[in-house]
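Here the complex is missing one protein chain, while the rest keep their positions.
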Amino acid sequence: MVQASRLHVQPRRLHHKNRCMFKRILIANRGEIALRIIRACKELGVQTACVYSEADRGASYLRLADRTVCIGAPPPSESYLKSDRIIAAAEITNADAIHPGYGFLAENAQFAEKCRASRIEFIGPSAEAMRALGDKAQARELAKRAKVPIVPGSNGTIDDDAEALRVAKSIGLPIIIKAAAGGGGRGMRIVRELDKLKPAIAQARQEAMIAFKDASIYIEKFIEQPRHVEVQILADQHDNIIHLFERDCSTQRRHQKLIEESPSPAIDERTRLALCKSAVRLAEAAEYTNAGTVEFIVDAKGNYFFIEVNARIQVEHPVTEMITGIDLIKKQIAIAAGETLGLSQRQVERHGAAIECRINAEDPEQDFRPCAGRVELFRPPGGPGVRIDSHVHDGYDISPRYDSLIGKLIVHRPTRDEAIAGMRRCLDEFIVEPTHTTIPLYKQILHHDVFVKGKIDTGFVERTFRMQG
Amino acid sequence: MVQASRLHVQPRRLHHKNRCMFKRILIANRGEIALRIIRACKELGVQTACVYSEADRGASYLRLADRTVCIGAPPPSESYLKSDRIIAAAEITNADAIHPGYGFLAENAQFAEKCRASRIEFIGPSAEAMRALGDKAQARELAKRAKVPIVPGSNGTIDDDAEALRVAKSIGLPIIIKAAAGGGGRGMRIVRELDKLKPAIAQARQEAMIAFKDASIYIEKFIEQPRHVEVQILADQHDNIIHLFERDCSTQRRHQKLIEESPSPAIDERTRLALCKSAVRLAEAAEYTNAGTVEFIVDAKGNYFFIEVNARIQVEHPVTEMITGIDLIKKQIAIAAGETLGLSQRQVERHGAAIECRINAEDPEQDFRPCAGRVELFRPPGGPGVRIDSHVHDGYDISPRYDSLIGKLIVHRPTRDEAIAGMRRCLDEFIVEPTHTTIPLYKQILHHDVFVKGKIDTGFVERTFRMQG
Amino acid sequence: MSWWSSERPLIELEKLREIIQMMADHDLSEVSLRDGEESIKLRRGASPGHDSVGVYAHPPTALIPMPSAHSAAGTPAEAPTADIEPGLLPIKSPMVGTFYAAPDPNSPPFVTVGALVHPDTIVCVIEAMKVFNEIKADVSGTIAKVLVGNEEPVEYGQPLFLVRPRT
Partner (left out) sequence: MSWWSSERPLIELEKLREIIQMMADHDLSEVSLRDGEESIKLRRGASPGHDSVGVYAHPPTALIPMPSAHSAAGTPAEAPTADIEPGLLPIKSPMVGTFYAAPDPNSPPFVTVGALVHPDTIVCVIEAMKVFNEIKADVSGTIAKVLVGNEEPVEYGQPLFLVRPRT
């Protein structure tokens, strides 16, 4: 491959930043979400240009785009993460906006800024809102100001045992000690009795020192068997902010969401309302625009605590689309084009229950090892209230380069019980061969009493399904 | 093949006709509707047994049934129309009910009686209601009694020109003269001026005599450019009758429905309400139970006239399911099992607009000649608000023995305009190869100004799309 | 009413043997059958290895549905003619119903293995809708095999007997 050297900068023809619908949107993503965005654009009458890496050359979803641009070699760092090439692709295709999807550059504030500097609209929140919410301390501060509950804990690091004791007493047991520099469980200690606090701090500091060469620790309230409940937000550029209710994503494995549903079976109407209003307040405080998700953990008593904001569209957005009938991708595009939301909070209605299963090409019996290669048979289910979002078909070749999501199966029914019955039926129908998928695991979960009763917490899957490794 | 001779009749073990959910339902149909019923049963927790002919042996939808029974050779007369074999299949599989789907034996009153004589519930209306509505004169009489408008015309045959003139004057021009014994256009004359009446009658009588050896004629009001609008009815065995609004099926070719939608773009709210209430009155008058459809024609001024009742589930039932969220097949089963409707008329809500395209394996450029044979690629569209009801997949072999419907594509959106945009997108995505289908025709229709404006009448397709023959 | 003893201990093994033969003949590596409560799963040769990502031991053809395998009777309906020992002819069921080997519970079967049959010989009765239908052999020869157990449900076209035709 030849080398490129940078030359002089020259002013380019001006894009007129006009507040009307885009003429052509560049899709800076791949797979099912690229397909999802192409579909929304086609229905809006907006042309599409879709980037692709050499690994995705020939993928059938690309045929649905009006234009396609190869942007690099298979590794994401050589293609889907190459912001300059993506912006150049938008330039040569005369795209006036870029939809980043999720993952890759979706929450990269610098990329958003670059797009706008190139007079290409970035379909997502402002770089400022992204930065404010991306920083944990700033986000916590915003939440406090907006009177949104956060997990109680020390304000920053703990200096000595006396302070630790004071904090532990004030927030109440159990607490969790965490390494300030850390992650991955190292330097973590859960304390359930006050007289175990001192030795636990000593152990945590020692572990943190070894792992991170930094003995600083902080303390947080430990939430037992938490549920993951998140609120979908839509905000336009004219100060209208609404929520589209919640999604319960407690069915996780190692913080990877597997099954999402709405409404959450774990919270009552009062909590639902409070949670959703909290999310709107936070979005207002952050001057948030476009689609976003405010994540909370909910304890067994229904207390909820703000965790973080996902400043993008999410994998599980169809769950919300099913119960509200609102197309989130179309709304994202309309908002970015400067349109008003066009609906008030009171106009957002909720109908029935929706469940989504993420179909991953992974072998649950082999520690969820990804299964790349050719899918001989891909036969998704159909019928009433069944939605399939997938770029895969008989003969599709799964690249080992990217995440293992090969499709999303969403079922919408008048009630949660019916949605469970519908999802079971659909999972029974779904044929993917010879690729291993998470479908067999989902069949077990959908028949498990704890799931049926709506009592799942985020540790349920790992505790319950002992996988071979 | 050996011959069977009939022996003595012997009493069989008694079925207890219990008014609770069925244990196992025999599905006396094939293809997409068999699959549709299997899906509903699975979600209700009811076991299924599905019959099949030798032509359908190995079809993948059969694998989803708990049991399958081969009932005969490929011709329908040797299998799907063999009522005795179907009842025997229910007996050997211990099925306590039979769902007939549509077509085949679905509106055969004698079959319904035979089922019940064998203590097997027939999932559909009573044989009496079927007979009363199946007879044109009786149905017209019922409609009159129920104050449901019927197409004005002579009461029976016309004896002489004086009577013809009197009738023509009373119902107003234009009128249509029809052969009493006939059909297929022979003996038919449209009269738009009174002084053309006498010669037209003479011609009609002459044609009728030649064609049917019977010169009897009758007169009806001729409805110009009529729309076909039908009302979905649900009635339980406890005197609860409701409607689920209308479907507009004006996009037809030679009386074959191609595209159906709800709500009808041609009628206003007042007409909609009157139409739906008329349908309920007629169903009440006929003591109708289970699901049924009351068909009307609507003239350009919004006047509607009762045509006939379809005493079964219909191909286009998903349109209604999409806008109401009510599963009609599950309701059929529940009603047959003696349950109450479980919802009042006021609880039936209408949301958005739904359009269905019947995907037929026919070549629109070759006078809709059916295209049997192997489907190499069958790649239906997906995404939000898209429903696929199809038993076909890559490698499916279409039998020339049965109708050419290979799938139904239904799109549901908040508004009709969005539904049209969604349907266009879906039709563009849909790949069926090498089989010819009606998809290219639907693309043209969905882009045609008359369709977009909702102004289609039942003659539109034939007038507009001159097919090569 | 118990018209007939429902013991049929050997037919199950017979069924298995037939399925295994079919697997061998058609080189199937795996067969899963389900019939309501019952299910059978058979695997031949090496089990599908999990050691090579995305590569499977069994070809996708093995996944093509076999509805005949979970038919009403739970028997493989109408074994392909190729599977029948050369020279033997099947007597197939002309209808759907319940197979009875004898005219009544106290009588011996119409025919057993080795019995000589003519086209008009009654070989069994099939009951459907409370009517008992006599089934005739329609061929001449000797009964080589009885394929269906007494009181078992049979579907259209299902082989009931194999006959070695008179040569």
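Things to note:
By letter and in written order, the chains are A, B and C; residue numbering begins at 1 in each of them.
Following the convention adopted for this analysis, contacts are C-beta pairs under 8 Å (C-beta built on N, C-alpha and C of every residue); 3 or more make two chains touch, one makes a residue touch a chain.
The model shown is predicted, which means the values in this text are computed figures rather than measured ones.
Set against the missing chain, the residues B:73, B:165, B:181 or B:372 yield one that touches it, B:372.
One of A:22, A:52, A:122 or A:378 touches the chain omitted from the figure, and that residue is A:52. The chain not displayed touches chain A at residues 1-13, 47, 49, 52, 54, 57-60, 62-63, 65-72, 79, 84-85, 87-89, 91-93, 118.
As a convention for this text, only the chains that are shown with their structure count from here on.
The leading chain pair by number of C-beta pairs in contact is B-C. Here the CA centre of chain A is 54 Å from the CA centre of chain C. Residues of chain A in contact with at least two other chains: none.
Along chain C, no residue makes contact with two or more other chains.
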